[in-house]
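Missing here: one protein chain of the complex. Every other protein chain is in place.
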Amino acid sequence: MGAPELLQFALAGLKNGSIYALVALGFTIVYASTGVINFAQGEFVMLGGMLSVWAHSTLGLPLPLAALIGILGTAVIGVVFELLAIRPRKDGDPLALIIITVGGSLLLSNLARHVFGPSERSLPAFTAGPSLRFLGATLERQSLWIFGLTALAVVVLTVFYSRTRLGRAMRACSINRTAARLVGVDPKRLVTISFALAAALGGLAGVVTTPLTQTAFNVGSSFGIKGFAAAILGGLGNPIAAVIGGLVLGLLESMSIAFLSSTYKDAISLVVLLLVLFIRPQGLLGRGGREKV
Amino acid sequence: MSLLREHWRKLALLIVGAGVAVVPLFVTGTDARYVLKVLSFVGINALIVLGLALLFGYAGQVSMGHAAFFGLGAYASAWVTKSLGLPWLVGLAAAVLLTAAAGILLALPSLRLKGHYLAMATLAFGEIMRIAFVEAKGVTGGPDGLSGIPYASIGPLSFDTPQMNYWLVWGVLVLAIWLAANIVNGRPGRSMRALHGSELGTMASGINITGIKVRVFTLSAVFAGVAGALYASVVGFVSPSTFSLHLSVILVAMAVLGGTRSLAGPLLAAVVLTLIPYADAILPGLSREVMTVIQEWEADVYGLVIIIVILFMPGGIAGALRGVFVRGGEAK
Amino acid sequence: MIVNTRKVLILFLAALLLAVPLVGCSSDGGKDTSEKPAEVKDPYRIGAVLSETGTYAGLGAPERNTLEMEVAKINDAGGVNGHPIEIVFEDDATDPDTAVAATTRLIDKEGVMAIIGATGTGATMAMRQEIDRAGIPQLSPAGGTAVTASFDPLVFQTPWSNSLVVPFELAYIKKQGITKIGLIADSGGFGKDGAGVVKEKVAGAGITIVAEEAFNAGDTDMSAQLTKIKAAGAEAVLMVTAGKEAATVAKNMMDLGMTVPLFGTHGNARTEFIEGAGAGAEGFRFAAGKILLPESYDSGSESYKVATEFIDEYSAQFDKAPDTFAGHAYDALHIIINAMMTLDEGFTPAELRDAIEATDGFVGIGGVFTYSATDHNGMTEDDLVMYQVTDGKWVLAK
Partner (left out) sequence: MSLLQVREVTRSFGGLIAVDRVSFDVHDGQIKAIIGPNGAGKSTLFNLLTCFDRPDSGSVLFEGRELFGERPDRVVRMGVARSFQNTQLFEEMTAHENVILGTHARSGSSFTPAALRLPSARKRDDLASQEADRLLRLVGLESWRGSLAADMPHGLRRLLEIARALATSPRLVLLDEPAAGLNTQETTALGEVLYRIRDHGATLVIVEHDMGLVMEVSDEIVVLDRGCKIAEGPPRLIQKDPAVIRAYLGEEDADEL
C-alpha cells in the first residue's frame, strides 16, 4: 500500500473523526453542566440537517440562510426541550435525566418523521467544484468545511470557557453546582445555555454532513452512538478531549478498513474502546484520581 | 409477625400463580391466540426488565447491552434445538450457561467503570454482539435469521399452542419473580441495601461489593438469556434486528420508570409499555381507527410517557405505589 | 422489605383481576361477520403488515399509499364479484416480533384471507410460523432471496430478488468488457444477501472480485473502502445496498477521482439517490424492472398501459412519482385480486393459495408474473432492463 493511499485513509479517518468530534462536543457541554449524557444529542444532528433541508428545498431560501436556520432552529428546540423536559425535574438526578433524554430522542425523531416524512433528504455542497488533489490523495471541498467548522467550534468553546464570565461560571458549575451561584450565576440558566450550545453544535454537525450523507428522521441514533463513543474515548472532560476522542475513533475506523476488514471496522473500534476503558477507566484524557475514604 | 408475613407471601404467591394459570381459560374468543401471544411477549419483556430492576434498582448499575444477552440466549437455544436437534431443556441450559459466562466476562472488567463509562462499555458489548449475530452466519443464519425453531418441550409435554406458550412464559416469569424476591429479601438483598446506605460501612462489614455486583450482573444477564430462549421457541424465528441498541435502551427505560428498590414498579412498567402497541389485546373495545393512530404515534407516545412519568413521578412507578400503599394505612 | 414482595404479588393480582374480565369481554365482542358464510356484499378482508414506522418507514409509506389507492379504485369498480375489498393495515415498526403479533391479530381477530407483507425480509420470515399455522397465502414485497429460496408453499414474493437481478447485471457488466470488479455492500440484510449472490455467481459470469468491502447503515464516509477497491485495480465497482448510503458511495467515488463505472442494483431505483448523489450519480447504472421508464415497453402493450396508468394516478394523488416499493405493493394486491376473480363464492384460503400459484402472465408493475409450484418469485430476466443516470434522470442504458 503506497503513501497516497495511506494519506487517503488518514483523510477519510479525519473527516469522519471531525464529525464524531462535533457530536462529542455536544455531549461534553451538556455533561459539564448537568452530569448527564444527553441521548437526544444525535437527534440534534438530525434536526440540524432536516431543518436546513426544509428551509432550502421547501422554503427556497439560499443555502447560508438555510444553514443558519438549521443551527438556530435546533438550538431553539434544544432550549425548549430543556425547559419542558429537563428543568421541571428539580432534584437533577442524572440517571432520571438521562432516561428523559432517551424519551426525548424517541419523541424528536418520530416527530421529525411526522413533520418531514420518512424519506431521506439532501442539501447541495457548500462550495461546488471538483475535489482538491495533493500528494496523490484527494479531498472534497465539503471536508474542508467540516475540518474548519470543527476547529472553529473548539476554539470558540475554549475561549468561551476560559475567557468569558459565563464560560467560567459553567466550568465552576461542572465542579460544583453551588459554586456557580457563588459567582452570581443561576445554575438553571447555565443548564439552559448548555443545551442551547449543545443543540447548536449538533445542528451544525447535521448541516455540514447532510451534503455528504443526506439526512433522514432516523439518522440520529448512529450519530449519537459514535459521538458518545468519541466523548467517552477522549474522557468526558473538556472540548479538547472530545475532539481527540472523535479523531482517534475516526482514524481507528479507517485504519481498520485499510489493514483489517471493513466488515468488522465498527467491532474493531468498539473492542479498542473497551480495552481503553478497561485500562484507563476515565478515557484517554479524563482526569483520574483515587477515591477518597 | 414474620411468620404471618411468611404465610401471607406463600398465600399471595399461590393466588397469583393460580391467577396467571387460569388466564387462558378465560381467553377463549376468536382472538384468543392473538391475546395470548401478546401476553407471552409481555411476559418475555417483563422477565428481562426484572433482571434489569435487580441490576439497576438494587446494585445501582446500568446496562445498555441487555439486548445482546437476550439475543445470545435466543440464538443459543435456537441453534441447539434446531440445528443440533437436541431437546429444548438442553437449549435452555445452553442459553443459561452462555449468558452467564458472557455476563461474568463482561462484568469483571466493566464493574471498575463508573456511571457513563459503564453504560458505554455495555453499549459497546451490545453492538459487538449484534455484529457477531450478523456475521456468524453458520450459527445465526446471518441477517436472514433462523426460522423454523421448534416449540419448547419438556419430555412428552410440548408447548405448541398459544396457551401452552403463555403458561411456559408466565410460569418461568413467576418463578423468576420468586427467585428475585428471595434474593432481594435475603442476604444478597440486604448486602445490596447496605451498599446503598454506606459503601464504607459495607466494606467494613467484610462484604465483597464487587462480588455482589458481578453476581447481580450475571443473574440479570441470565434472566435476559432465558427470556431469549423463550422468545426463540414462542416466535419460532430469530434475527439480529430484534437485538438492537434501541431494545436495550427501551428495556432500561422500563426499569428506570419502574423505580429503584422495587420489583413491582419495573414489572408494571414493562407490562404497560409493552402493551401500548397491542392495546386492543386487553381493551377489546378499541376500534381499528384508534389502533391505527396508536401504531402511527406509538414511538412518540413512548417518548412522551417516559418523559412525563420521570418528571411527575420522581420515585418512578414504585415511588407512586409506595405512596398509595402508605396512605392506604400500611404505615405502622 | 418483605412487604415489598407482597406488593409485587398484590399488584400482579390486581393487574390480573383487571385483565381477566377485559380479556373475557373481548371473547364475547370478538365475533366477526367474516365467520359466517360469505354473503353478497360482505367484504373480502386482506391484511397488510407494513413498516410504517422504524427503519423501513421510508419503504412502508409508499406501499401503504399504493394499497389504499388501489383498493379504493377496485371498490369503486364494484369490488371482486360484488364483494368489496377491505384492507386491514398493521404497522410492524420494522420489528420481527411486532410483525408476528400483527399477523396473529390479522388472522384471528380480523379474519383476513390473505396477507400482504412484510416490508422487510426479517419480518416476512418471522411471520411464517403464523402463516403456516393458519394456512393462508402471504405475498411479500420484501426483496430478500431467503423469502422464496427458503421455500414455503404459502409464501409468494413480488420484487425482483437478488438471485434474479445479480446474474442479469453480471452478464451486462461482462458485456462491457469488464472482468475485475470491486464489491461494496451494506452490512444489513439487503447488502449481505446481494453480496452473497454476487460472490456465488461471479465465477459463472467470468468475472473476479478483486476487493470486497462493507459499510454500515449510518456511516458517513466510504472513501476508505473505495480507496482499497481502487488500489486493488478494480475495473468497475458493484454496489449492493438499498440504503441512503448509496448516494455517499457515488459521491465519494467522484471525489476520489475514480473514473471506473459504478453499478448498483434495484435497491437504488429511487429518486432520492439521484438527488443525494448529485453529480456523482451521473453515469450510474443499475438493473431494475421496466416500471421506471414505461417507454421501455412497446407503447401499445398491456404493460405500458398498466404502468403509465399507475404512475399517473399515483403521482396525481400523492404529488410524487411512485417508487419500486409502491410497485411491489401494487403487484401483491393485484395478484391476490386476480386470483380471487377466478374463484367461486365461498372459496377457502387453500383455494386462494392454489389460484395465486396458478398466476400466469399477470401484467404487473414489476414485470410479468408467472408463478409455479416451484417458483414463487414469478419473474424472469426479461422483466429487467439496465438503466443509466444521465442529466439527473433515468434513461435506458445502452
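Labels A, B and C are assigned to the chains in the order they are written; within every chain, residues are numbered from 1.
The rule is short, and it goes like this: contacts are C-beta pairs under 8 Å (C-beta built on N, C-alpha and C of every residue); 3 or more make two chains touch, one makes a residue touch a chain.
Remember, it's a predicted structure, so these values are computed and weren't measured experimentally.
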Residue of B:Leu108, B:Ile207 or B:Val272 in touch with the missing chain, whole complex considered: B:Ile207
Per the touch definition above, residue among B:Leu179, B:Val272 or B:Ile294 touching the missing chain: B:Leu179
Contact partner of the left-out chain, one of B:Leu219, B:Leu268, B:Met291 or B:Ile307: B:Leu219
Absent chain, residues of chain B that touch it: 179-180, 182-183, 186-191, 193-194, 197-198, 200-212, 215, 219
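Here, only the chains that are shown with their structure count from here on.
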Centroid distance [mean C-alpha coordinates] between chain B and chain A, Å: 32
Chain A and chain C, separation of their C-alpha mean positions in angstrom: 35
In chain C, residues with contacts to at least two other chains: 53-55, 187
Residues of chain B whose C-beta touches two or more other chains: 131, 299
Residues of chain B touching chain A in the complex: 62, 109-110, 112-117, 119-121, 123-125, 127-128, 131-132, 135, 200, 245-246, 249, 252-253, 256-257, 297, 299-300, 302-307, 310-311, 314
Touching residues (chain side chain A, partner chain B) in the complex: 31, 37, 39, 85, 88-89, 91, 93-96, 99-100, 102-111, 114, 221, 225, 228-229, 232, 236, 263-264, 266-267, 270-271, 273-274, 277-278, 281-283, 293
Residues of chain A touching chain C in the complex: 1-2, 5, 8-9, 11-13, 15-16, 19, 110, 113, 117-122, 124-125, 131, 133, 138-140, 209, 212-214, 216-219, 221-223, 253-254, 257-258, 261-263, 266
